[in-house]
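All protein chains but one are shown in place.
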Amino acid sequence: MAFLNPQTTKPIDGSIPSAIVPKKKATVFNTFKRDYQLWLMILPAIIVIIIFNYIPMYGIQLAFREYDFTKGLTGGEWVGLKYFKQFIDSFMFADLMTNTVVISLATIILGFPAPIILALIINQVVWKKWKKTIQTTVYLPHFISMVVMVGLLNVLLSPNSGVVGHIASSLGFDVNLLASEKAFVPVYVLSDIWQHAGWNSIIYLAALASVDPELYDSAKIDGASRWQTIRYVDLPAIVPTMIILFILSMGNILNTGFEKIFLMQNPLNLPVSEVIATYVYKIGIISNQFSYSAAIGLFNTLINFAFLLAMNYIAKRFSNISLW
Amino acid sequence: MKKVVNGILALSLSAGVLAGCSDDEAGTEEKGEVTKDGKAKLTALITKHPLTQDVNKMEWLQEVEERAGVEIKWEEVTADWDQKKGALLTSGDVPDLIIGPNAITDADHVQFPGLFEDLSDDLDKSLPNVKVMFDEKPETKEIATQLDGNIYGLPKYQRFWPATATRQFINQQWLENLGLKAPTNWDELYTVLKAFKEEDANGNGDKSDEIPMDFSPTGTVGFGFFQPTVLLGSTGITLTDASGAGYFAEDGKVKNFLTDERYKEMVAFLHKCYKEGLISKEVFTQDYTKYQSVARGKDDVAKVGYTYGWEVTDRFGNTLAPQYMSLAPLKVSANSTEQVSWSYDFNGLNYGANMVTLSSQSKNKEAALKFINELYDPEVSMQVLFGSLGTNIEDKGDGSYKVLPPADEKMDPGTWKWTSTFADNGPMYISDDLKLELGTDMQSVGKQTEPFMPALDAVDKENDVLPSMFIKYSKEDNSKLSLNNTNLMTLALSKYSQWITKGGIEKEWDAYVKQAEKTGLPENLEIMQKYYDEYKQK
Partner (left out) sequence: MSLLSKKGKSTSDLIFDIIIFVLCAFVFLIVAYPLYFVIIASVSDSTLVSTGQVTLYPKGFSLFGYKEIFNDSRIWVGYKNTIIYTVLGTAVNLLFTLPAAYVLSRPEFKARRALMFIFVFTMFFNGGLIPTYLLIKELGLTNSMWVFILPFSVNVFNLIITRTFFETSLPKELFEAAQMDGCSHFQFFGKIALPLSKAVISVVGLYYLVGHWNDFFTGLIYIRDYSLQPLQIVLRDILLANQVFAEGAGSGGAAGGYAQKYADQIKYGVIIVSTLPILLVYPFIQKYFEKGVMIGSVKG
């Protein structure tokens, strides 16, 4: 337990006035009395997390047990890694992993910068009404439910009847974007950006709102161009948020949206669109394989978590910003 | 780190134990709750069709509750039942009655033993109406009896439904316009479709707006109704209940058409059509709504020449329906001698498993049994299916009945039925003796099925129909089957769609068959054959 070991805790930031730096090295225990107010403030959150997140965690062992209703969740026969092996040896494993990683990496690479760029652009709009209009517009698609979203894609991209289909064919591309294996990932990722970039930009807009206006004034006085203002004033203000969100998104490397992919699947794109989440659905829910789907879920989680730990470590090394 | 996790685990476990202690309140009430006027209180859950109205407003149901001396608090589920069910069953938190088509599956009964009451010993005493069904239609007892000999869920029999769900329709007006005869084999079909494509079949002056052939979206889980797999009938394969994962029976052997040469022939034919632009370009990407919309054409100009559906007005709308006719099953070529078959769906359409279950923890079992028995009463069953006497069914007074047309003129009989009552989702026994005149929808379905009857009558029901519905698998075999099938279908459906749209089946076939074997197909066939043989011996 890292926090019980005084050797591993770094000395606190030198800028803290000496009045609150105790003579002895500060540890959780000898600062407890000093920080009791802080403990009180965080206590409700800790309790909620323990009750609703940690207590049910005994369910994780289902991945290592044969599910047996009569003996309860924790009573089934211990089968160890049987279901993990079954997954890794399964006929679909390689395809599932590739498809999942391709889709989620594409989502991160293209989807991560989009809201940042959008926020920076919106932040530069001078005319207030226009700014408000565009801000409100871009965040609206977030509220479209998946079913309708995929329905919209089907209608708009249809080669015979959709607007996008018409544009594509008038430009000389005679493709059915919905039928093409190659188009699946771009269509998925771009429509995702369309739907969520505006919503995700809100957090960056909030960060930009807290920039001290004096900084803009002094930048102006220094003769900085608008572009330079973005580069040297706006961007640094959102870097911490960017890094944190990037770490978190890397921790989602094997999580792809289930519902949208499932709804977008058709037999033609199946070779690239069958991902772990949809496979688990098919075997877990359709055929009652509780232990197997729990094992696949845990496998997913472990890889995700490893990515998160790695990203967090890297971020900490190079930017001194980290989750913990 | 490890310590933290251990500590947390210990904490959570102890909390779990503590939480478990507060469970005794349920035990204090031994007798079931009763209303003021002495009726037994029951809870029930129904997985109903989204169209179906609030069940508390169904007159016949009120009467049944009254007669059985129960008052039921209904929980109505229209969607996502599978998700809800998982939590419900694993926590053992089930209502007294669960009603709905296969709402609790055989696999659930195996996986959650003890949750549901065994009804096999209640038949004589409390469920005489159910016993009548079992005696008159012994196969219904087969459907209900699990491997352990117990009966947890009761089946239904609704008798009136046709022997197939899928009918093929062709636009006879187009045929007339172009002076063509209705095709009788694949070659002729190809010629006709080609003419539909090249000529102005619908006569609106535009030669390119016709879609010669269209079929329903394939999905990614399995084949379904209204798909061209019915053409396999031409090669002598009898699909059963659409054969979603490709399994069928032939001469008492369980086979899968996905690795059958005849399937290859059919896919090659479909590719030939697709390549020539005879099949809708969007056939694999459109959704069902679009599939339906397109066939409705534009005003009185039809768009689709040859397609599949349940019934013409449902498929093409009232305006265009008269242009279409059922097309009898086709031969492969003019000189093929194979006895033509068609998808045989009688079992799937008329029988249903696990329509109602009783919780083993119910405190009002007597009352609940009485209610269940009422549902299987001949007169009640009829109302379960078509709606209340008076508003939906007319009692002619001479022991015969008539299904009334919808009260709302704009509504069609099918929608009306689904709106008014449990309809096909309810437990029922419609005896073969019941004298009931059907509504116009069922009558026209019957008429439109006639061209298919010779082929369906010729099917050897003993050896060529896979009785999936009547076979119960053990837990291990069942999970093996479904796991293998998930893999198989992912492979097969994507290949199927590729071969139709892009071709290449000749080249890839052998490699594909080998791969299909790797998904566990031979193992599945072996398992299914074993159970099938056992079933036939009975």
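Quick notes on this structure:
Read from first to last, the chains carry the letters A and B; within each, the first residue is number 1.
Criterion: a contact is a pair of C-beta atoms (placed from the backbone, for glycine too) under 8 Å apart; a residue touches a chain by one contact, two chains touch by 3 or more.
This structure is a prediction, so every number in the text was calculated from the model and none was measured.
Of the candidate positions A:Thr70, A:Thr98 or A:Thr136, contact with the unshown chain belongs to A:Thr136. Contact with the chain that does not appear here is found for just one residue of B:Trp60, B:Tyr152 or B:Trp418, B:Trp418. Among A:Ile203, A:Leu235 or A:Ile314, only A:Ile203 touches the chain that is left out of the view. Chain B meets the missing chain through residues 4, 8, 16, 19-20, 22-23, 49-51, 75-76, 78-80, 83-84, 86-87, 90-91, 93, 101, 161, 165, 224-226, 287-290, 292-294, 296, 298, 309-311, 313-314, 317-318, 348-349, 410-415, 417-418, 423-424, 441, 445. Residues 1-3, 9, 12-13, 15-17, 19-20, 26-28, 31, 35, 37-39, 41-42, 44-46, 48-49, 51-60, 62, 73, 118, 121-126, 130, 132-145, 147-148, 151-152, 155-156, 158, 160-163, 165, 194, 198, 202-203, 205-214, 216-217, 220-221, 223, 225-227, 237, 240-241, 244, 248, 251, 290, 294, 297, 301, 304-305, 308, 323-324 are the ones on chain A that touch the missing chain.
Keep this in mind: only the chains that are shown with their structure count from here on.
Chain B has its Cα centroid 39 Å from the Cα centroid of chain A.
For chain A in complex with chain B, the residues that touch the partner chain are 1-2, 50-51, 54-58, 67, 69-70, 73, 90-92, 151, 154, 158-160, 176, 178-179, 265-268, 270-271, 274, 279, 282-283, 285-290, 292. For chain B in complex with chain A, the residues that touch the partner chain are 1, 3-4, 8-9, 11-13, 15-16, 19, 82-83, 86, 89-90, 107-108, 111-115, 217-221, 281-282, 284-287, 290, 478-479, 482-483, 486-487, 490, 493-494, 496-498, 501, 518-520.
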